Structures are given as C-alpha cells and as structure tokens.
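What follows is a set of notes on a single structure, which appears directly below.
Left out: one protein chain. Kept in place: all the others.
Chain lettering (A and B) follows the sequence in which the chains are written, and residue indices restart at 1 in each chain.
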Amino acid sequence: MKYVDEYRDPDAAARLAEALRRAVRRPWVIMEICGGQTHSILKSGLEELLPPGISLVHGPGCPVCVTPVELIDAAVAIARRSEVTLCSFGDMLRVPGSGASLLEAKARGADVRVVYSPLEAVKLARARPDRQVVFFAVGFETTAPANALALRQAAAEGLENFSLLVAHVLVPPAIEAILRSPDCRVQGFLAPGHVCTVMGYREYEGLAARYRVPIVVTGFEPVDILEGLLMAVRQLEAGRAEVENQYRRAVRREGNRAAQAALGEVFERADRSWRGIGRIPLSGLRLREPYRRFDALERFAASAAAGQESGECIAGLVLQGLKKPPECPAFGLRCTPERPLGAPMVSSEGACAAYYHYGRREEGGWAGSA
Amino acid sequence: MCLAAPGKIVELLAEDAAGLRRAVVDFAGVRREVSLAFTPEARPGDYVLVHVGFALSVVDEAEAQKIFRYLEEMAEGQAPAPEDSP
Partner (left out) sequence: MGGFGLICPAPPAGEERILLAHGGGGRLMHQLLERVFMPAFSNPWLEQRHDGAVVRFNGLRLAFTTDSYVVRPLFFPGGNIGDLAVNGTVNDLAMCGARPLYLSAGFILEEGLALEALREIAAAMRAAAERAGVLLVTGDTKVVDQGHGDGVFINTAGIGVVEAPEEIGPQRVRAGDAVLVSGELGAHGIAVLSVREGLEFDAPIVSDTAPVWEAVRALLAAGVQVHCLRDLTRGGLASALNEIAQAAGVGIRIEEAAIPVAEPVKGACEILGLDPLYVANEGRFAAFVPEGQAERALEALRAAPVSGGAVRIGTVLEESPGVVVLVSRIGGRRVVDMLSGEQLPRIC
C-alpha cells in the first residue's frame, strides 16, 4: 500500500535506528502526543530498536480518553430517550461513564449506532425525520472540520432533527498544560501529524520558544516516528528548540485553510475539562451562536453534572506521561478491556489498551527470548 | 481517531447538494467515496490522506521520497554532521 508500506520498511527503520544511536550522547525524555503514535510504537515493538538513553513517554492525544465523564453520562442519558438515535465512532461506545457505557445502554435497548463518518449520521437524519439523530462529536482538530461540514450540510438542508454532542479538544493547550506541570520531565515532543495537516504548526512555534523544547511534527508509521525522534534528538544534542516538520509529505506550516475555515465557521474555542487532567482554558470547541440550536446538551436539557470516577483509575497520570500503564496497581487485574476502570483501557488510541494488548501484562516488558 | 489512510483519487464525481467536490479514492484496491471539500486542488492521480470520509491533505510525492534518498546517502557513507537535517 503506497505511502504506508515504505514507512514500515525494515532497512529504513534499521538505518534510522543506527543514526539515532550515533546521535545520542545524553539521555533524553521525549513525548509522542498522539495515541495513534503510541499504538504504532507498541504495535511495531519500536522501542527495542532505540538506543538506551531515549525514554519515550506517552501523551494525552487520545480524544476518546480525555472526553469528560460528564459528557459520557450525558450521551448515555440522551441515548436512552426513546426518540433518539445516537451515532458515534466505535471507540466511544466502550468508555465507562459514571455508570453505564454507551454499549451497555445499547445492550439494554438504547438506539446507539456506530458510524465511520459524521456524514453517515446526517444521512440517517435525512432518512428518518421521525428520529432525533445525535452525533457524538469527539476528536481533536483532525476531526472537527469534518463534523463542522456535516453540521453545515444538515443546517442547509433544514434537518432540524440533527444535533451534535460536542466534545472536541485542542492539542496546543494540552501541551502547554503538560509543560507547566511541576512534575514534567519531557524535553522534546513529537506533535500529532494528522492534527497538523489541518491546523499547520504555527501554533507550536510559540510553545517551543517559550518553554525551550523542540517540537517535531511527526507521522504515524515506524519510519516516521524514528525519523521524528532523530530530528528531536539532534535538536536536543545541539541545544536547539524549534518546530520542525517530519511529516512533510502531508503537513504544511499553514495547514489546511479550507478545513480551518469550516471549523471556524461552526465552532469557537471554549474551556474544556480533560478527563483525568482537569480544566484547561480554551482547550475545547463549542458551537458558535448561529449553530447553537444544534447543540444536543441544550436541545435535550441534558445535565453535564460532575460525574464519578473510579477511585483507582490513574488515567490522568498516564495521559500526562507521568506514569506508564503497567505502573498502575489495577492494570490487567481490576482494569481490563472487558471491565475497564477508565477510558485509556478501551480506546484504540489509549496507552493502557496498547500496553494490555501488545505487551506482557505482568511486567510491561519482555520475559524470555523470542 | 486520528486514523487517516492514504489513497489515490481515481475518479471525480458530481458535486454534492452543497456544491462540494467528491471523488472515488482507491486504497490498495478498496474504493471509497470521499469528500474533497478540504482539498479543492486535488486531481485524479493525486494521493490524499483521508480521515472520516474527508480528504485532509494531498500527499507531496517529492517530500515523501526525501527520507529514502537521505537514507541511501547515509548507507553510502555520507553521514552528515549532526546539525544537518534530512
């Protein structure tokens, strides 16, 4: 598959690993932000190729994981209404709320459907004027433009039975929150490549300068991640702190103007609570006034009252790169994908899920040769 | 959720009701209808990165090749000084 297979090539990976070995003189802690990157690293066993001295920590780039539990609860409450068909990306269904997850609600009769695109939800609203079709709009800046366009289309067609439950989050404020934490050990970042195809990377330049950290916009395949690490390490060794673009084939500095325009027409920045992390100012999106009538929380007068979390779940620490999943006392024992205590164990971008599925459960590392 | 796959535009389709461009994109033999609303410049033959049914970016072939040329140079013994980037 073109533009995929080449970036999984073993020779390219080996040469980049060799270059990394030559480049590293001191230990460095680097965070990859996107959960998709975390999974790629664990799925390919990439850390085995790294020289000692490079420590990878995993970031909060899992929109499913950081959706506040209050919104899950609201989604479940809305889905339980007999007139509602709630559409969502598959991942969200498994995430535990204060009580049930969406999938549990579905098992008990709520009309919950998995879609791969917001346009499918709009199509459903068009086909079923008798139903209230609610789309659970989760995601980073990558997904927001698509949701914006879908809503614009619904509005233009007069599909008043359509609404969005908005849970969008933004990456740069999250990076800043991590950098400001007194426990932060991260010295360099791999920024999420697909978010940057939309937003570009100008917003990261201020962060890099203010906090003196290199930020490398990076793709998702093993060769991408290795090249991104090489670029970050070279900066760190040279004492530089700039924004560089590894994902050059897909990302331009100014991003995608058309996508940004759609996003800006429908959404505006708002404060958002990140599950496990807390409130980060202006780190989320909400519907702008002309589209407010499509807001599901308002339409269904659903409360977003504070939810309840498992006392044991340390998702917040995992998402900020302060702990690794195997360090959680509940990991693999009281918290599994079948019975999750928190979101990162059931999201396809969650760090806990990645360690659970791809790593040895007992110690998170390897026992025995293979 | 940040899952985006690269595919080749094989056919442009009629614009949808909102006047936005759509295309058939081929992913290693699988064809899907994709919105080109965010990539108005894309043409048949271009590769695009597709996320939740929308093309977000046209893949730059020249940039895509750079890393592999760089790695070839590296293998041929022209190891660059640490300051150089690929």
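The criterion applied here is as follows: a contact is a pair of C-beta atoms (placed from the backbone, for glycine too) under 8 Å apart; a residue touches a chain by one contact, two chains touch by 3 or more.
The structure displayed is predicted, hence computed values, not measured ones.
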- Only one of A:1, A:261, A:282 or A:306 touches the unshown chain, namely A:1
- In chain A, positions touching the absent partner: 1, 4, 8-10, 13-14, 36, 39, 42-49, 90-91, 93-94, 96, 101, 103-104, 107, 114, 116, 222, 336-340, 346, 348, 353-354, 356-360, 366-370
- Query: Residues on chain B that touch the omitted chain in the whole complex?
  - Reply: 3, 5, 7, 26-32, 50
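Quick note on the criterion: only the chains that are shown with their structure count from here on.
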- Query: Can you give the whole-Å distance between the Cα centres of chain A and chain B?
  - Reply: 21
- Note on the structure: Contacts from chain B onto chain A in the complex sit at residues 1-6, 8, 17-18, 20, 27-28, 35, 37-40, 47, 49, 51-54, 56-57, 59-61, 63-64, 66-68, 71, 74-75, 79, 82-83, 85-86
- Message: Quick check on the complex: what are the chain A residues that touch chain B?
- Response: 1-4, 6, 11-12, 15-16, 19, 22-23, 34-36, 61-64, 89, 91, 116-120, 138-140, 142-143, 145-146, 149, 152-153, 156-157, 192-195, 197-198, 220, 223, 227, 231, 234, 237-238, 244, 248-252, 256, 258-259, 262, 347-349
